[in-house]
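What you see is the complex with one protein chain gone and the rest in place.
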């Protein structure tokens, strides 16, 4: 297990370095100068040079990248912003805020959205998938299959406004989406996020219903399930202890990867409900040429995906003793 | 109802198993009857699609109730199993009747230790504690010849070799001292030396526990080694039945002749071709009329009036020996003598 963790974490670091380097290079491939944008209308070559120096972008690209990378571990002194403690992701070109603080400020919104909706779609998706698998070929199964097909072909930018209109503006059943920190007011946190949770979960529920059903249909036809029945185990026992155990592995794998992606920010959902999460932050920094912010968000979200993969592999090995971690 | 020794322990009467599929009704078993006495071993021989495995899954009630219709009677120790409730069957399965399967790797759960899988049957049927079940599992592993059972009990199936997995499955089937053991091709996937070990083990355990065994196989050699009586199935029906010695020495049905002629032996002639059965096994969606074997039978033309194609031959059993064939006894003796003379069997 320890060997596994060390090996995989080393791999994760290498992955992240490559991702950030590629982002760095791509950014410079775009012929726009952030210093020029910051310089304003009256801009002499001298001021431009000063701004460049202050932003830390006067050096050649590899040197800049090295500065950026080492700042994460040892901090950095900026001519224009002063000292930045490790782990330092730099300052925004646009509003001059420290990148890490901004990301930490936005992260709870994204995390709340991801966790809340995943509770909903896991509960309903897996539940519906189980029912459909048990009632294979019957009415309930057919209904669940067609409903999930319809739901998974929906798009958030369509379902979102419709849900807002029907549930919030028209009938006032639910409240206007907003983000209140959980620690400030748990009730407001819950009611404010309920509509985004449900809308985001609707589409994911459909996916999990179909995946759970097909996994269970497969494991229910396994020989070891038949053996369990031949031993006198009840249907319920066989279903949960044997069939579900076998179906769990692939579902956990997909969920881990989905979770990594969701924690990186659900851009369209955030945009639809005007929530200020990581997704929106990433989009904004792309449009404003905010390299430090973009790099920060990229590295953080990539870490989630990479970490989720490691966790998934470890959990899979716990579920299935045939998998050996190495 | 208690049974006396004169009564068969398991009695199947006119069993019919039909599956409904998208293409139509599959008549997997079509009017099968047989008895099995206590402590005896019945070998059921047949090729794929003969209905031999279906019959035995049906005895345990392991068929899919949504698509399967079952007619006839399955009486185990005086209790009717056809139509019995799930609860009744669950109490019998793994307890009074148990089953071992061909592919032990696929048939054992990869997610649970061998000990758990053996122990849970014991707990289910005796209400024993976890600790007692573990002790029992170790004891059973020792009995089936697994070295260091107290260590092996915590292994997963993938950590066992093929032969050991089959032993573990036998231990699991026998943990509650079942009175009936159904073994569905338990040695087919094994190497010959391991197959020999497993068959010896089954014979020893049968002596010890007095279990009745139904042994399903496609291999007449295995039958010769382990069975007391033989039932030959073709196309969902029994075509020949009798004590092993008689069926192997003087087979009565042309299908049995064909099976024997198809098998090369370790000391037979090598420069003559084998004597296979032409054609392929029948489709059970649309089985042949009359005798289901008649399209492949070399002797069907010897029966007058095309009866093989039109009239189902009934199974005539006397003292446990008989066949379902329209040939007369005289014809049969003559043809068998011819086959033996040309070394075709």
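The chains carry the letters A and B, assigned in the order they are written, with residues numbered from 1 in each.
As a working rule, a contact is a pair of C-beta atoms (placed from the backbone, for glycine too) under 8 Å apart; a residue touches a chain by one contact, two chains touch by 3 or more.
Note that in this section contacts and distances are computed from a predicted model.
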Item to complete: Identify the UniProt protein name of the omitted chain, choosing among "Nickel-type superoxide dismutase maturation protease", "Dipeptide ABC transporter ATP-binding protein", "Chemotaxis protein CheW" or "Glycine cleavage system H protein".
Response: "Dipeptide ABC transporter ATP-binding protein"
Worksheet, complete the sentence: Given B:26, B:70 or B:164, the residue that touches the chain left out of view is B:164
Worksheet item: Among B:61, B:115, B:258 or B:290, which residue is in contact with the omitted chain in the full complex?
Response: B:258
Item to complete: Can you work out which residue in B:84, B:248 or B:317 touches the chain that's missing from view?
Response: B:248
Discussion item. For review purposes, identify every residue of chain B that touches the missing chain, sorted by number.
Written reply: 47-48, 147, 161-164, 191-197, 199-200, 218-225, 244-245, 248-249, 258-268, 270, 273-278, 280-281
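The rule is simple: only the chains that are shown with their structure count from here on.
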Worksheet entry | Whole-Å gap separating chain A and chain B, where each centre is the average of the chain's CA atoms | 55
Worksheet entry | In the complex, chain B residues that touch chain A | 60, 62, 66, 86, 90-95, 98-99, 101, 103, 106-112, 120-121, 124-125, 156, 158, 169, 172
Worksheet entry | Touching residues on chain A, where the partner in the complex is chain B | 137, 222-224, 226-235, 241-242, 245-246, 319-322
